[in-house]
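Accompanying notes for the structure given below.
The complex is shown incomplete by one protein chain, all other protein chains being positioned as in the whole.
Entry: subunit A
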Amino acid sequence: MTHKIEQLNFLIVDDYGDMRGVLRNMLQSFGVANIDSVANGREAIAHIEAKRYDVILCDYNLGDGRDGQQILEEIRARKLIGVSSIFVMITAENTRLMVMGAVEYEPDSYLTKPFTKDLLAQRLERLLNRKADLLEIENAIDHKEYELANVMLDKRIAENPRNVNEFIKLKAELCIKAGAYDQAEAIYSDVLVQRDIAWARLGIGKAYYGNRRFDDAKRVFEGLLEGNERFMAAYDWLAKTQLALDEPQKAQKVLETATAHSAKAIVRQRALGELALSNHDEKVAEHAFSQAIHLGRHSIYKHPSIYANLAKAKATTTNGEAGLRVLRDLKKAFKGDKEADLYSSMTEAVLQEDMGNGERARTCMINAHELYKELGTRAAPELALDMARSCSKMGETERAHELLQQAVKNNHSDETFLKQVGSTLADLGLSDDPNALIADIKKGIVRLNNRGVELAKVGKLDEAMLLFEEAVEGMPGNKVVNLNAARIFMLQMKKSGIDPKRLDQVREYLTRVRQMDSENRTLHKMERMLKQLLSGS
């Protein structure tokens, strides 16, 4: 990236025409020639889709439509800007926590209005230097080359530069991402021994959560909120922690407090709605889902399940007709989307059944099941739970049982999800001892996995391959099985040469995992292994 500020492309986003003029004037006085300016989120996204910007100066408060945080979330999530681009959020208030929407997307910097052009110049200079300093590492992280990033970070930390904490912070975040919670915890405690820094406190809470030390995590997040009741990220984590502690009512209260402080975060509204719905607090759920839909009209977080859940809530607070109306909105908002059709059919089955239209309900359910099978691993695992519920309601116990068993098989290592399967099994009276049933299925899969790995270890790759091929067929949605199968297939090809048919299979296995969990660490390892295999090294 070039350092010369006058050669960079700038985008100004501000709803206030005079303010756009002011910013443009400031930039021009630095010699910048490439400046575009827009008034709202829609135009901003369109510009960013069409052109690469080095620096985006975006006002947080943009009147109707998207706010600055939503723009940032969308362009980062959709990767419309690379890690080398700089995003500066311009706010009216000097407290940055206040505007924190989703936790995972933070701008590179906040600027508080009004600021002089000298300050803007000073800030841009620093941000450009910082970007150049971190670019290599951020690039590695962006490409999911975590090991490489880690090596680079260790090297920089060993050099002990004046901004060493910046690298330490990145390293700890990387540990959390990679699931190395012990290591993250150690790093954060080291920092906290010296000073009580906010990012390290939030970080150590996350590390505790990852290590399933939920009581410790809870204490950390509560402590952060005691110090500052607008620390939005702490609310989200506290609610997550309380849910893990089996305190769904308390978790709901936490999110209600959070949304009272900052109503604009779609993800949080959606999480609140889902919690409230499962707590049978349909009034709160209805409000939260309506908000999530309203806020999410132009957002990447627009999702059919929000509509489906709103329909369910409305069927209780108002009546079935009101629920069906929401489903019609759903279809309108997601024309031609199979996943949306699935949500719609599934939900309609439940509503129609409750309204006493058994025949119509059955048709919807059969339709939903067909769509579910068609979607395969692209359908969210939680859908199996909903489907099972409606099947069971209509007396299709066999089908419900089968769906839940498959759900366990596909997600045998996801404890949180298995807990949900367990309570669904119990709720529906499908099993006297759901935990034992789940444990049995788990044991079977673990045994199968271990046998395959063992076979591979002693060099019986062909046998191992057969075993995993069969396993994958039975559990196409199981990440671990898919990844192991891919690995064994690749080991075999490394020994005996590339086989196009097997190569396709490997690609298919990896694609499935990517659809379910693109952040999976083993997946990234397997993808690298595939690259090496193909480059013939």
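Everything that follows uses one rule, which is that a contact is a pair of C-beta atoms (placed from the backbone, for glycine too) under 8 Å apart; a residue touches a chain by one contact, two chains touch by 3 or more; residues count from 1.
The criterion applied here is as follows: contacts and distances are computed from a predicted model.
One chain of the assembly is not displayed; among "HAMP domain-containing histidine kinase", "Ger(X)C family spore germination protein", "Glutamine ABC transporter substrate-binding protein" or "Putative phosphoesterase", its UniProt protein name is "HAMP domain-containing histidine kinase".
Contact with the omitted chain, checked across A:Ile5, A:Val83, A:Ala121 or A:Met355, is made by A:Ala121. Considering the whole complex, the residue from A:Glu226, A:Asp246 or A:Glu321 that touches the absent chain is A:Glu226. Contact with the undisplayed chain is limited, among A:Arg162, A:His280, A:Lys332 or A:Lys501, to A:Arg162. Residue in contact with the omitted chain (choice from A:Asn34, A:Asn61, A:Gln183 or A:Thr363): A:Asn61. Contact between subunit A and the absent chain runs through residues 16, 18-19, 22, 25-26, 29, 61, 92-97, 112-119, 121-123, 126, 162-163, 165, 195-199, 226-231.
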